[in-house]
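The next block holds one structure in the form of structure tokens; read it before the comments.
Up next, subunit A:
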Amino acid sequence: MPRAHLMSDHRRFTDGEAVIEVEGATVGAVIAELERRYPGLGDMLTNASSAGVNGVIHAEPEYLAISPDTDVYFVAPLTGG
Partner candidate 1 sequence: MSSMKRSRTHVTCTVNGDEVDFLASDDTSLLDALRDELGLTGAKEGCGTGDCGACSVLVDGRVNCSCLMFAPEAEGSDIVTVEGIAQGDQLHPLQQTFLEGAALQCGICTPGFLVSAKALLDENPDPTETEIRYALAGNLCRCTGYDKIVRSVQEAAVQLRGATR
Partner candidate 2 sequence: MKGRQMRYAAPATVDEARTLLSDNPGSQVFAGATDLVPQIRAGRPSPSMVVDLKRIDRLTAVLHEGGQWTIGAATPTADLTRNAEFTAMFPGLSEAAGLIGSDQIQNRSSLGGNLANASPAADSVPALIANAGQAVIASGDGTRTVPAAEIATGPGRTSLADGEFIIEFTLDDPPAGTGDAYLRMIPRTEMDIAIAGAAVRLTIADGTVSDATVVLGAVAPTVVVVTDAEAALVGAALDGGRFDDATLDAVAAAASAACDPIDDKRGTVAYRRQVAGVLAKRAATVAAERAQNGA
Partner candidate 3 sequence: MTVTEDRPNYKWVGTRPIRPDGYDKVVGKARFAADLNLPGQLHAAILRSPHGHARVLSIDTTAAEAMPGVKAVVTSADFPELDASNPERDVAENLMARGVVLYVGHALAAVAASTKAEAAAAVAAIEVEYELLPVVLSLDESMAEGAPLVNEHNVTMFVESDGPSNLATVNALERGDVDAAFEAADLVVEREFETAWVHQGYIEPHACVVDVGLDGKADIWASSQGHFRVRSQTAAVLGWDTARVKVTPAEIGGGFGGKTTIYLEPVAVRLSEKSGRPVKIVMSREEVLRATGPAPASKARVRIAATNDGELTAIEGWLGYAVGCTNDMAGFIGAMSVASYKFPNLKLEATASLTNTPKSAAYRAPSAPQAAFAIESVIDEIAQQLDMDPIELRLKNAVVEGDPTAMGMPHPRIGFVECLEAIRESDHYRSPVPEGAARGIGTGFWFNIGEQSSATVNLNEDGTATVITGSPDIGGSRASMALMAAEELGIDVHRITPVVADTESVGFTDVTEGSRATFATGMAVVNACRELIDELKARAATILGVDADAVDWLDGEAVADGKDPLSLAAITAKAKGTGGPLTVTASLNAGGAGPSFAVHCCDLAVDEETGQVTILGYTAAQDAGTAIHPSYVEGQMQGGTVQGIGWALNEEYIYDDEGSMENASFLDYRVPVASDLPMIGTIIVEVPNPAHPYGVRGVGETGIVPPMATIANAISRATSVRMTSLPMSPPKILAALDDR
């Protein structure tokens, strides 16, 4: 099952759990499942996060396909100078 890694801000929705195993074939599906289990968290991840998958940060990861052994790191969106 994919593992969702949450930043500490997100953990208030999960009772402090930092890593959650969630079913889902895309990052969007993972977010939807997290929202179902922890109402509010999914919206937060959609609005305030990018996702790091296999060492690559994706800015709009909703449709990104993932395999069952994927680690998905939700990280703050980046800008640059």
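By definition in this document, contacts are C-beta pairs under 8 Å (C-beta built on N, C-alpha and C of every residue); 3 or more make two chains touch, one makes a residue touch a chain; residues count from 1.
How these were chosen: all candidates are chains of the complex that A comes from, given by their letters.
Predicted model only: the values in this text are computed from it and were never measured.
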Result, touching chain for subunit A in the complex among 1, 2 or 3: 3
Contact set on subunit A toward candidate 3 in their complex: 5, 7-9, 18, 40, 44, 47-48, 52, 55-60, 71, 73, 75-81
